[in-house]
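All protein chains of the complex are present and in place, except for one that has been dropped.
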Amino acid sequence: MVDLSVKIAGICLKNPVMVASGTFGFAREYSRMFDVNELGAVVTKGITLLPKEGNPPPRLFETTAGLLNSVGLENPGVEGFIRDEWPYLKTLQVPVIVNIAGETVEEYRRITQCLSPLEGISALEVNISCPNVEKGGMAFGRHPDSAYEVVRAVKEQSPFPVIAKLSPNVSDIREIALAVEEAGADAVSLINTILGMAVDVEKKRPVFKRVFAGLSGPAVKPIALRMVYEVYEAVRIPVIGMGGIFSWRDAVEFILAGASAVAVGSAIFSDPVAPLKIIRGLEDYAARNLQTRISDLVGLAHRNAAEF
Amino acid sequence: MVDLSVKIAGICLKNPVMVASGTFGFAREYSRMFDVNELGAVVTKGITLLPKEGNPPPRLFETTAGLLNSVGLENPGVEGFIRDEWPYLKTLQVPVIVNIAGETVEEYRRITQCLSPLEGISALEVNISCPNVEKGGMAFGRHPDSAYEVVRAVKEQSPFPVIAKLSPNVSDIREIALAVEEAGADAVSLINTILGMAVDVEKKRPVFKRVFAGLSGPAVKPIALRMVYEVYEAVRIPVIGMGGIFSWRDAVEFILAGASAVAVGSAIFSDPVAPLKIIRGLEDYAARNLQTRISDLVGLAHRNAAEF
Amino acid sequence: MHQAEIILNEKVAHSIYLLRLRANKVAEGANPGQFLHVKCTKGPHPLLRRPFSIAGAHREEGTADIIYRVVGEGTSILSKKRPGEVLDIMGPLGRGFPLPLPGTLPLIVGGGVGVAPLLFLAKELNKAGLVGRAFLGFSTAREAFGKEIFETCGFSVELTTDDGTHGKRGFPTELLEDYLKSEKKVKAIVYACGPRMLLLKVKEIAVSFGILAYLSLEERMGCGIGACFGCAVKSAKGGYKKVCWDGPVFEAGEVEIW
Partner (left out) sequence: MHQAEIILNEKVAHSIYLLRLRANKVAEGANPGQFLHVKCTKGPHPLLRRPFSIAGAHREEGTADIIYRVVGEGTSILSKKRPGEVLDIMGPLGRGFPLPLPGTLPLIVGGGVGVAPLLFLAKELNKAGLVGRAFLGFSTAREAFGKEIFETCGFSVELTTDDGTHGKRGFPTELLEDYLKSEKKVKAIVYACGPRMLLLKVKEIAVSFGILAYLSLEERMGCGIGACFGCAVKSAKGGYKKVCWDGPVFEAGEVEIW
């Protein structure tokens, strides 16, 4: 029997496969299709202090093996979240991680305060990497100082463990990872989407009104994997890896590269039960490789790289 | 009749479709398959001062809709190039752009001096963005100051126009573009490959000995396109766009985003005559859109974005 | 999500295919206007599913149809599938067309492949003992399909083509407008599906004649079940609605189409 459980930021997950923020709504939507309690953890759509309309359509555009999104953090705001979504989420038997975003450090602080009373939140994931909003978001995640500031502010208020979600749109992601570790983050998650765009050749203009959008999906996997590998070497806090995970094989690559857990995002649109298939695939892989604990695989590629 | 000609860095191209450095060898290889004089321009494999062995195999690895390479600038060195490759290249009736790389600023300077006597070189493309070498390469292209220094050094020595080839592995590519413009670059080309990696799940170690490799191909197109769009707004020198161009439609996207010319790289491996098909596709597109000059399409997406 | 066997995948007009699936759940539960979210390949590209309106459900046979136009990669892959192969589908999804109030005349306006869900609607209306009129528009004669089915359902059908090669030259919305002008006292309800311009025009006509219109909208979709906020359409009350969850069928006044 393989022990799939992992521990991150003080949370115990029965398996290392979570869903990525923004691709799984508030879990309720997919709970109509399968038992979401089979997941390692659920991560909510990003929540802001006030409700957010989001961006005008189109919000999605497919690229080769990738997906551009410009959702723009549409969400019901923290009050709406607590009123409409939390009652269902708190019934889940798996850890629930709430993803939060803000335009100012003060907003991050206040949203943390609003969420603090909710018993049952397992962790906050601090989104300092959303490329689809006018203010805040990725702007914080591109500089070590502002990343530090936001995470520090959340950490000061939060009764929950804090995961910092990093942006890949930087020269050196290790710098940012070190800054948030310094600020007290209990874990880092990466990557958020990569800034990209598409042009409509008939209309001769950008597909998206905001011109740029965030790229996710299998296309970005090699980049995400590299960043996980880099960050694993730079920090001591656990790394949650994501970006283009489509199959158990991808998940194994991330784990070997240093991810203590992984998140599946865009692949869910292709196959809602992809995370469950990945869990089973991981189990088989570990068994085949005579590992009794999946956690023994974390970062193994680093040790083996040294020898080759 | 559509006029496909464009002018970049003082060079006249009869059409805007070039091949990307490193994917077309020294043109001779593909000249056995088709008439390379139909291309807009030929760009050579990167040349260094001394011959370079390159990296141990494996050097290539396919990812979803992408290609990781760790060739490591294997090349015969500038002398070998002049002796073995230039005699053929100089017979071509299309502009030949020589791609150069070095580990130190001094090396860039000296290789430029070595190439200076070669009449018939149309331009030098200064590779400050190769991710596959121990020293130099991308290290220069990740910081505005070092990018400036290299391009300045080449520009001082070069009797030919100078194109700076930028790295996408940066927080803000506009900064680098501005620095090389300031240094006197006559054009910029982008993007070089994006740093990525792959893990061999059976061997449990990185696929490449150097761990990281450069990602190219359709997977990176949305990112490349975004960077071309950004750089077009930042600088006044012409932009040569590349990264994942697979069809004429992709080429049109780059042109509308601000590329005065485009280069086809990895797609050539899939279809050696892809550049020729793209030229024909561009011609049809322009005709369908009642454009008599392809150059009138350059950057059109910016003007149209403002109105929408 | 289920694996549905393909029973039939045939051309019914130029670049238009009818695909029939063995899918009991769909056959039993589907309402006209709902859609299936279809995976075109197993591989990672194209990544997203493709939404297609349900064009018919045959409860007895346990089968359901979609009718699709080949426009790009996904539909081109679909068109090459053969009977016996299995298709991964989600659905029936979304909110369909509400049936008309008693005494109301259903007027159907369809453009191009937008006719697909309206075929299913006509059959269900017919089952409910209701018939009406259908105004169908196509680009050109060889792309026309579905006329006979509306007729079988007791609908009187008028056709237009953009190029005049079949039926009247022009648009089906012109026929709708002419009809409403000529039949001032009729108590009608409009059901429409087709290109954006058609829906916009239908909305305009509905407003000016003061009648109810239900429009089936299209937007690019990710999840198809309301989780990703990807398929937004501007709500008349401000903010956005989700085409996959709040629609795809909306009362014309609920949404801003442009």
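We just call them A, B and C in the order they show up, numbering each chain from 1.
Criterion: a contact is a pair of C-beta atoms (placed from the backbone, for glycine too) under 8 Å apart; a residue touches a chain by one contact, two chains touch by 3 or more.
Keep in mind that this is a model prediction, so the values were computed, not measured.
Looking at the complex as a whole, the chain kept out of the display touches A, B, C. Of the candidate positions B:L67, B:V154, B:V211 or B:L282, contact with the hidden chain is made by B:L67.
Touching the chain that is not shown, out of B:T23, B:T112, B:N127 or B:S260: B:T23 (per the contact rule at the top).
The chain omitted from view is touched by exactly one of B:N37, B:T91, B:S270 or B:T292, namely B:S270. Remark: the residues of chain C touching the chain excluded from display are 43-45, 73.
Contact between chain A and the unshown chain involves residues 64-65.
The omitted chain makes contact with chain B at the following residues, 22-26, 29-30, 32-33, 45, 53-62, 64-67, 69, 71, 74-75, 217-218, 246, 266-273.
The rule we apply is simple: only the chains that are shown with their structure count from here on.
Farthest chain from chain B (centres taken as the mean of C-alpha atoms): C.
Inter-chain contacts peak for the pair A-B, counting C-beta pairs in contact. Rounded to a whole number, the gap between the C-alpha centres of chain B and chain C is 47 angstrom. Annotation: 36 Å between the Cα-based centres of chain A and chain C. Rounded to whole angstrom, the centroid-to-centroid distance between chain A and chain B, based on C-alpha atoms, equals 33 Å. In chain A, the positions touching at least two other chains are 64-66, 218, 246. Annotation for chain C: residues 44-45 touch two or more other chains.
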